[in-house]
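With one protein chain held back, the other chains of the complex are shown just where they sit.
After this line comes chain A, so read on.
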Amino acid sequence: MSVLRIGWLTGVVLGILWSFVLTFALAVIVAFGAGVEVRPDPLWTLLFGALYGSAGTAPKRAPWVMILFGAVLMGAMGGIGRGPITGSETVPQALLPIANGVLGAALLGSMLLFMKDVSVGRVTRHVWEAAVIRFLTGIGYIVFTAVVAIPFYVMVMTSLKNQSELMQNPLDFSIDLSQGWHLFDSYYELLTAFNFGTYLWTSFYVSVLTVLITLLFSVPGAYAVARLRFAGRTTFSRSILLIYMVPMIVLALPIYIAFSMTGLRNTIFGIVIIYPVTTIPVSLYMLQGYFRGLPAEVEEAGLMDGLTRLQVIWKITLPLSLPALASVALYVFMIAWNEFLLAFMLLDDPSKFTLTRGVAMLNSSEIPRQHLMAGAVIATVPIMVLFLGLEKFMTRGLTAGAVKG
């Protein structure tokens, strides 16, 4: 390993790897953003990576001058078709020098940052590893952000396109603002012709009912498990955990049979009685953990002052555990809103669909892709808004309840 710990060599190796990552990322951004045909040129990516990587280990006296020089050099080379990013003849004249210039600045700038304490010659293990970690962190940010963001970006952009645009160039995700409101044609059609307004409402009230019923059942249960002494308490709290482990598909089959025979299939009522049962164990588990953390003395004081147990729960425990209730409610809402399997198996009548079932209906060869994506956006946006608005509660709910997935 110590052979590798030579400044310029490290710079060259990391620079090449980093150069490929950056070039590819920038090419994807340009391709997705402007819809032009650019591609990375492996040879020049490699050469520039090696050059700028080793330059990163040079004494950092005037970093801004170096970065400017790096940008100009790569921009000029890009202009004559010798840069890491090249393209076909259809690419606008000014684009390649600019893209390569930006790339050059980013590459050299970040290499200078990575190689902050690294000099040309031999470096200590500490400095070397710190540089490698900075490099890995940089790659991590780019890769994770790209991998998470691209599918959502594609989802939104596809929903704003029309069929012919999609067929013509599946890479062009630029938005033609001159279309005005016609951008939202898919959404308009879903809300009018496909009844998505009704589905939204159905999903909303089914989820709210699920939350209410779940809390109604699990609060007393959680309290009993957390506070009261009775034979079989440990067995009970363990079996709650075991209940999560039964896969839904195994239960869905007998539920389907029972519902078919009793006529509950294809009714919202059937869905509303089945959803809470899938969430009660999780919610009970999360709540009992929280209840245990509450000071028992407060409740005992209440008991001494003549409250009954139920009054204690209502007047003392619940007000104290409002944050936990909010987390649980949000988590249960998310499960109910996202639930797909039961809705898919139990609902056949398009007038009674929940949102997820409605989106599943759009997955057919007769319905254009952008409608499907618009449906996906409609299903995602409310839960995302809720999530971003109440992230603190949501994160806590996820951490507490995430034994279930």
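Here is the rule we use: a residue touches a chain if its C-beta (ideal position, glycine included) is under 8 Å from a C-beta of that chain, and two chains touch if they have at least 3 such contacts; residues count from 1.
By our rule, contacts and distances are computed from a predicted model.
For the chain that is left out, the UniProt protein name among "Na+/H+ antiporter subunit E", "Energy-coupling factor transport system ATP-binding protein", "Sugar ABC transporter permease" or "Quinol:cytochrome c oxidoreductase monoheme cytochrome subunit" is "Sugar ABC transporter permease". For the chain left out of this panel, the touching residue among A:P63, A:G79 or A:P220 is A:P220.
In the complete complex, the hidden chain is touched by one of A:I175, A:L212 or A:A258, namely A:A258. Chain A residues in contact with the hidden partner, per the touch definition given at the top, are 24, 27-28, 31-32, 37-40, 125-126, 129-130, 133, 137, 140-141, 144-145, 147-152, 154-155, 158, 166-167, 169-171, 173, 216-218, 220-221, 223-225, 228-231, 233-234, 236-238, 241-243, 245-251, 253-255, 257-258, 260-261, 274, 276-278, 280-281, 284, 309, 334, 337-338, 340-341, 355-356, 359-360, 363, 369, 372-373, 375-377, 379-380, 383-384, 387-388, 391, 394-395, 398-399, 402-405.
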